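Each remark here refers to the structure printed beneath this line.
Missing here: one protein chain of the complex. Every other protein chain is in place.
This part shows chain A:
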Amino acid sequence: MSEYVLQTNQLSKRFKGSVALDKVNVSIRKGSIYGFIGQNGAGKSTLMRIVAGLAFPSEGTIELFGTGTERELTEARKRMGLIIEGPSLFPHMTASENLEVNRLLRGIPGKDCISRMLELVGLQGTGRKKVKNFSLGMKQRLGLAIAMLSDSEFLILDEPTNGLDPMSVIEMRELLKRLNHERGLTILISSHVLSELHLLASHYGIIHHGKLLEQLTARELNDKCQQYVHIKADQPDRAAMVIQNELGTTDFEVMPDGAIKLYGYREQSGKVSTALFSAGLTIEQLMPMGEDLESYFMKRIGGAGNV
């Protein structure tokens, strides 16, 4: 049994004149919540659509639940659910009827699952109300119920909180956490709201211009986010040179205001101050700092100029 729900191997997707995915190797462990981070057009949805069988790779392969042939992948997709670019619903049907169509599609015996799923997402009281009259939050929850209908083990959620009000965002997050915790559900989720993702994900993948820049766990991310030392010295250029020469690292940034962000020395700030003092520099500020996911993401993709 593979410990990974999804693995891609050198996955590439080219459209006419552009590369949407460039040799991407994603690995998603069973039971994890994998936050997929990237700008619009970075390749997140393309990868999700290939995994769901909606698009076909130009090169490379995917493995779902440890299986990889086309026939096996089709079968493996019975174990997953998805919401890609909004929930896919029949607007003139009720919530139960929407679930019934999907129950039949997936060949699930018995209708018990319908009431169970409606209860799970808090839509049990919608009765004969047509989906077209649902709020966006209700539609998203119904989309989630459909995705979970066959007791899915793997959920693919592309921007599931798009357009939701703050309360619905919290509800959705709590629901996903609960499903992950109670059922061991593996989730691949993308969101533009990185702070939201930070509260949910256990693993991250950062994708930019079709290339997977990095995969890391939440712990690794936290470590990386908190490991820089904020330095403000009277001569920023000299300070940068001293850091490079004396500490032997180039893992730092000189900010427009002259402040320096030195990575990897959070626990050794004494060493940093000694080096700067010894060089005769006046240190105005020197403190260990943390950064949020958004800042980390911006740094990884090469700053706001690359957005």
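By our rule, a contact is a pair of C-beta atoms (placed from the backbone, for glycine too) under 8 Å apart; a residue touches a chain by one contact, two chains touch by 3 or more; residues count from 1.
Rule of thumb we're sticking to: contacts and distances are computed from a predicted model.
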| item | value |
| --- | --- |
| Undisplayed chain, where the name is taken from the UniProt record, one of "Glycine--tRNA ligase alpha subunit", "ABC-2 type transport system permease protein", "Thiazole synthase" or "Phenylacetate-CoA oxygenase subunit PaaC" | "ABC-2 type transport system permease protein" |
| Among A:Thr67, A:Ser88, A:Gln235 or A:Ser295, the residue in touch with the chain that has been omitted | A:Ser88 |
| Per the touch definition above, residue among A:Arg14, A:Lys30, A:Arg106 or A:Lys299 touching the missing chain | A:Arg106 |
| Selected residue (touches chain absent from view) among A:Asn25, A:Thr61 or A:Thr74 | A:Thr74 |
| Absent-chain interface as seen on chain A, which is shown | 49, 52-56, 74-80, 82, 84-93, 97, 100-102, 104-107, 146 |
